[in-house]
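Of the protein chains in this complex, one is absent; all others appear in place.
We call the chains A, B and C, going by the order they appear; numbering starts again at 1 in every chain.
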Amino acid sequence: MHKYAIGVVGASGYSGIELCRVLAAHPGVEVRFVASDRWEGATVRARTGIAGAVGGLSYVPHARVLKAAQDCVAVFLATPAEASMELAPALLERGVKVVDLSGAFRLSDPAAYPEHYGFEHRAAGLLAGAVYGLPELVDRDAIASARLVANPGCYPTAAALALVPLLRAGLLTDESIVVDAASGVSGAGRQASETYSFCEVADDVRPYKVLRHQHTPEIAQSLSRGARKPVRLTFTPHLLPIKRGILSTASVRLAPGIGAGAPAEALRAAYRDEPLVEVLDGPEQVSIARTVGTPRAAVAVSTTDSGFDPGRVIVVSSIDNLLKGAASQAVQNLNLMLGLPERTALEPAPGVSP
Amino acid sequence: MHKYAIGVVGASGYSGIELCRVLAAHPGVEVRFVASDRWEGATVRARTGIAGAVGGLSYVPHARVLKAAQDCVAVFLATPAEASMELAPALLERGVKVVDLSGAFRLSDPAAYPEHYGFEHRAAGLLAGAVYGLPELVDRDAIASARLVANPGCYPTAAALALVPLLRAGLLTDESIVVDAASGVSGAGRQASETYSFCEVADDVRPYKVLRHQHTPEIAQSLSRGARKPVRLTFTPHLLPIKRGILSTASVRLAPGIGAGAPAEALRAAYRDEPLVEVLDGPEQVSIARTVGTPRAAVAVSTTDSGFDPGRVIVVSSIDNLLKGAASQAVQNLNLMLGLPERTALEPAPGVSP
Amino acid sequence: MHKYAIGVVGASGYSGIELCRVLAAHPGVEVRFVASDRWEGATVRARTGIAGAVGGLSYVPHARVLKAAQDCVAVFLATPAEASMELAPALLERGVKVVDLSGAFRLSDPAAYPEHYGFEHRAAGLLAGAVYGLPELVDRDAIASARLVANPGCYPTAAALALVPLLRAGLLTDESIVVDAASGVSGAGRQASETYSFCEVADDVRPYKVLRHQHTPEIAQSLSRGARKPVRLTFTPHLLPIKRGILSTASVRLAPGIGAGAPAEALRAAYRDEPLVEVLDGPEQVSIARTVGTPRAAVAVSTTDSGFDPGRVIVVSSIDNLLKGAASQAVQNLNLMLGLPERTALEPAPGVSP
Partner (left out) sequence: MHKYAIGVVGASGYSGIELCRVLAAHPGVEVRFVASDRWEGATVRARTGIAGAVGGLSYVPHARVLKAAQDCVAVFLATPAEASMELAPALLERGVKVVDLSGAFRLSDPAAYPEHYGFEHRAAGLLAGAVYGLPELVDRDAIASARLVANPGCYPTAAALALVPLLRAGLLTDESIVVDAASGVSGAGRQASETYSFCEVADDVRPYKVLRHQHTPEIAQSLSRGARKPVRLTFTPHLLPIKRGILSTASVRLAPGIGAGAPAEALRAAYRDEPLVEVLDGPEQVSIARTVGTPRAAVAVSTTDSGFDPGRVIVVSSIDNLLKGAASQAVQNLNLMLGLPERTALEPAPGVSP
């Protein structure tokens, strides 16, 4: 099989390491370089235990990315948003496709960046052409032909997979949508910070960035696209004392005249042919453990037309924030961009030979 | 100081152990007996490490409670609801006051028991006279004169402390109230069950009893009393991979014409003279670690009148489910019933001598 | 590629699930059946999330194993030792090869079973022919031609990989060997037991079965074979508040005249061509996280010829107790028995095509 040359920038972050791990077993790509300033000079194997050819690579500094990328078809940017905003245009100019795991190209409105990301967008011209890479919910042809894919955020992936099918099917009222979600600590990235030290996080749970998390506009954008009109949204994230995984609990309301079984049916219909989204029978079956370490999401819904809040719909979803919320979704997108089977390297492929 | 004779039934459960721990340092009571079928014959010290006089007691079986209680002024029932329903009437008949930590006497409507607790209430005549023992929110004189106190549930304590002041002050619309909450595993009690085994709980978070948790009617009852009209309520509990602590995140909506600062003011006013409820500056300061191991609750609120959901109010609260959500609140109630200072044994008392 | 028909008994235990996970991606085998009384009738996918052909299988009861196995070349027994002792002879009689993950066939001396395992060995005739399947330390040809492989225990794998190379090289004195080791809770198997409930294990560490753990004779047997004479051994296991992983710290003493660098050299020499044993530069680099989720062991040694205990050698090793300590080592053994590349399904194979 032909092997496409690719690179990984930000390869020492938690998402970057997972990218390397997935790509180490990917039969259709050759990782030409991995870049990290922090670990410059060390081998991937020494730092991460990853075996094989990827394990043998040494990290190059970010300053050498453009040179290293010159023979690559595509590059993953697992970098902070401002770094991605600088690197992506330079790579695209050189004909290198980009899958960006940061928020730099996810919001279509450049005016949203100063408020939510704290910087003026200096590559705003790319926003219109960037494709939001959530394969199960967007046009896969658009991803396949994209030069720049904005890989969705972790919370937005979990929330959109839970709610977009219900919104598209017109099952919900206009009541505002409440998404309470919780994430493992790796969602904050690799940090030398007291806030994320073991003693400050263990045995604790706390909300953070209440009413002002930067994923709020991204979730609102996804849900509004699904509803084909603006939605009202409250998103409250919480920090969990676990390394990985996101659980999202969304509270929405059934539109008048819609049967209580409709939300579950809508989820099943939306994901019938989507092996990477597992629809379970009830929210109690959806757990972080169900998806951590896998490229899949799990979703389920419960609806009541009686009790203390008739018409209430609870949609629960879970993903591994580093995989379906970052690295494995990025590889799904790359596979589509390269014309490879979408789940290459993501699921055991029956019939594969050693 | 005079010492009141008391007893603890269900003393080997997690709440029962915490009761013993608090009472071991209580200068105004003498624990006459501790009852547990599971640990019959063993000493409290051997099983729990609790020192002092309480540590020297041996557990008696539940069958001997009525005899053991005959000289007691009051008894704590840290037993399952059905056991409490049987024991409380027998103790009350003998003139022994009861603080019941189960749900057996919390709901004023006997008809709610079959649906939410799975049994017909066989002591329904006691429900009208049972006082709901949440001292910061109910009439303390009623607790002081009660013969039977229904000690609130853990989730209901966290939710009511967060929301009742806002409802009483008339700050909220009639929009339904969404309470997403999460609890440490001790909330499920001592269990020899695969579901609560370490390997099934660690590194995981999952919702449970979605739209059907037995604390829902209790929360609704508290909030409706606060609002002086029925509220609509959705309550979604989650299981956390920690031993103790509850975090509750409530999403409600500001009534028209009410300023964004009003909810925080209402909380501060309600708890100004309540040392066991700490009002913090923002929800991000409220964490499980802030209250675990203490008899206190922490609450804070954030309100927005712009953004993706104007009028949204997020109230976050935390308690130790075994203390303010069970044992220390029970001792608060006992202290009131015995005419002792409410926080005896619950806070370091300045001026105490060895 | 030809696919060998195999089966898995005890498929709902933690090792059994890992076996199914590894085998689901194994290109050379077809899993014909998975047996579990506990989960009879359910699908593997529903219970474990494992995708693909293995995920589609339904668990059959243990009573149907012999029938189900009749077309199989080999069967894994991930069953308690007494169950394995009954099943293995019956399978072998039918011409089915067996990889047994229990202790039933690990000790060559039948007289050791009553003391250490609590039962008389009723298939003692098989012990002489059973091959101890630790590929990096035993004769691989013997495994390849075995009909019955006794898959090593988790602690014994960790201890033997650390110490056998040093013993074989004659670097150590006869001083007794101290192995202190600690294991994640999955080592105790799936349990509905208060002892292994979350609240009893979390935030705690404790020793167990001190001076009487059933792995002691197995470790002593491995080390004595390595030393070609009986060794004295003290083994103290501890329970850790994590799900998986073993860390073993062995304290031994350098023989007179041997240089302080010799132990590290011996480890590097022993594992130079063993991709599944990683020799690291110092014990501080060996951690449980280094190997959990991988089929590899990590080992390192530190030696001092001065300080408070000259001649002291500390050898630290780690493995995933469910993989190199159980399931992945079992697949290594199966691969050898079937004539397949030893690491099939265990490491990303460069050049594999989707």
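Assume a residue touches a chain if its C-beta (ideal position, glycine included) is under 8 Å from a C-beta of that chain, and two chains touch if they have at least 3 such contacts.
Note that this is a predicted model, so its numbers are computed, not measured.
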Can you list the shown chains that the absent chain is in touch with? A, B, C
Tell me which residue among A:S145, A:T173 or A:Q191 touches the hidden chain in the full complex. A:Q191
Of B:A53, B:A111 or B:A269, which one is in contact with the hidden chain? B:A53
Subunit A positions in touch with the non-displayed chain are 14, 185-186, 190-194, 196-203, 241-243
Considering the whole complex rather than only what is displayed, give the residues of subunit B touching the chain that is not shown. 1, 24-25, 27-28, 49, 51-53, 203, 275, 278, 290-291, 293-294, 296, 340-341, 344-345, 347-354
On subunit C, the omitted chain is touched by residues 175-176, 178, 180, 182, 200, 203-212, 216-217, 220, 232-236, 238, 240-243, 245, 247, 249, 251, 282-284, 286-289, 292, 302, 304, 307-309, 312, 314, 316
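Rule of thumb we're sticking to: only the chains that are shown with their structure count from here on.
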Which chain's mean C-alpha position is nearest the mean C-alpha position of the whole protein set? A
Sort the other chains by how far their Cα centres are from that of subunit A and give me the top one. B
Separation of mean Cα positions, subunit C and subunit A [Å, integer]: 36
Taking each chain's mean CA coordinate, subunit B and subunit C are separated, in whole Å, by 47
Going by the contact rule already set, what residues in subunit A reach two or more other chains? 203
